[in-house]
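This report concerns only the one structure given below.
Below is a slice of the complex: some chains, not all, each in place.
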Amino acid sequence: MQITLVQGILLALACIVIGVDYWLEAFFIFRPIIVASITGLILGDLKLGLVAGGLTELAFAGLTPAGGTQPPNPILAGVMTVVIAHTTNTSPALAIGLALPFSILMQYVILFFYSSFSMFMARADHYAENADAKALTQLNYLTTAIVAVSYGVIVFLSAYAAQDLLKSLIDILPIWFIHGLEIAGGILPAVGFAMLLNVMLKLQYIPFFIVGFFLITYLPIANLLPVAVVGLGLGMYDYFFVKSDDEKAKGGVQNDGI
Amino acid sequence: MTVSNKVLTKKDISDMAYRSVFLQASFNYERMQAGGWTVAMLPALEKIYKDDKEGLAAAMTDNMQFINTHPTLVPFLMTLLLSLEENGSDRTLIKGIKVGLFGPLAGIGDAIFWFTVLPIMAGISSSFALEGNVLGPIIFFAVYVGIFIMRFPLARAGYELGTTALDSLRESSKKLSRAATILGTTVIGALAAAYVHITLLPTIELNDGITISIQEAFIDKIFPNLLPLAYVFTMFYFIRVRKVSPTVLILVTIVLTIVLSFLGIL
């Protein structure tokens, strides 16, 4: 199916709001589960949006911007998975893989902003020295607006303008490629989790990783909430019963009290 | 210094919760959240320093220093520092506390919100959404609205704590940060087992005509979820030790999967 001009504009407008939400990390409507549902709504196929949202959300599990890193963009992933599935009539599982280039493109745009906005800092310092509150505030509006506009433009181009190109591209994809992409969806979260580990993991926390891994592997636990309860218990135990002394954490060679 | 005591009203403190949303408005690699942070603090600072332009300039300059912390928890830090500003505390002390706390707060917040709450909510809401149930995104959104609302009590707590329990805060923020890391690591261990799916297809034909699946007869016997675990740690190795960009790893993973699937291995 085609995406109409109105739908294209609606998607762009929605993504301006959602893009700002991602930029500020406020209400988390930037996660694929929400983005895809909204996209589905706009394209008149909510059910597709929901299913695509669920799949994309899982494939993007662990891909977070924590620590100032930038993962492939969840908004473009959410929008384009639905758009591609809708326009080319492919399964959402496959569409995730095909939406990825857009997601990575937007990731690099944000990374470009992260770098180039540094330029504004000298000016911001200047305003601060002069206690010029208004100018400083406007500077922040400006940066946010730049982000907002770029989301609008890129989403409009990707979802509306590029659709015919996309269709002809997908027509020539062989079956085995499609099947491979679907399987990739189940493996991709590994990268996200490796990123999380990269932020969190020191050697001494491996025991807790093992606990979580075993709970899911060997118990009939249907979701992660019970694991979080156990993790909370372990954290509480650590807080109340275990020494926090820095020497201890490093391996406790020194004796305390000395 | 011409700083008057107790100029901030309850409403000023609540407003901080709203304004804290600016935190990342001009995020960049040089100062990270410094710009948005300062803008969020501005109205309160202006009220505290009133006509003392020099004081305000000094405060603003301090605030423009590098900072990177967790957005949801930031109101706590903002009002804590405001209460010190209000009391005319020494600038060095204020800076010191800010620098000492934003890191642990980031650790605590990331572990709780990015690494624990998000995947849990992703899992629960996806399981609804995959059945075409609109409850999925609705539950997800509702929880995050709830999390946003937490900014208000956090703002109040920071302001009240401000003047009192400063020493214990550093120590206990370290302890809290370790506890949160434990929580987060536990959840990540579970994530690796729950969300990464790798199953080998090849089978071995025995002499007697029976075929056995390598996945079931070998891997699942030794350790179920061994392959997901191994792949997560392979990725981890490339990110941590070889400093490969995650985006590259995503592309490599996709290409590899397609090839292996083509060869009938996956």
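Going in written order, the chains are labelled A and B, and every chain counts its residues from 1.
To be clear about the criterion, a contact is a pair of C-beta atoms (placed from the backbone, for glycine too) under 8 Å apart; a residue touches a chain by one contact, two chains touch by 3 or more.
Just so it is clear, the structure is predicted and the values come from calculations on it, not from any experiment.
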Next on the checklist: Need the per-label copy counts for the whole complex here, not just what's displayed.
Outcome noted: A x3, B x3
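Throughout what follows, only the chains that are shown with their structure count from here on.
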Next on the checklist: So in the complex, the part of chain A that touches chain B is made up of which residues?
Outcome noted: 23-29, 31, 33-34, 37, 46-47, 50-51, 53-55, 57-58, 61-64, 66-69, 71-72, 97, 100, 104, 107, 113-118, 120-121, 124-125, 127-131, 133, 136-137, 139-141, 143-144, 176-177, 179-181, 183-184, 186-201, 205-206, 208-218, 221, 223-225, 227-228, 230-232, 234-236, 238-239, 244, 249
Checklist entry - Within the complex, which stretch of chain B touches chain A? => result 21-32, 34-36, 38-39, 42, 46, 53-54, 56-57, 60-61, 63-64, 68, 71-72, 106, 110-111, 114-116, 118-120, 122-130, 132-134, 136-137, 140-141, 144-145, 147-148, 171, 174-176, 178-198, 224-225, 228-229, 231-233, 235-236, 238-240, 246-247, 249-251, 253-254, 257-262, 266
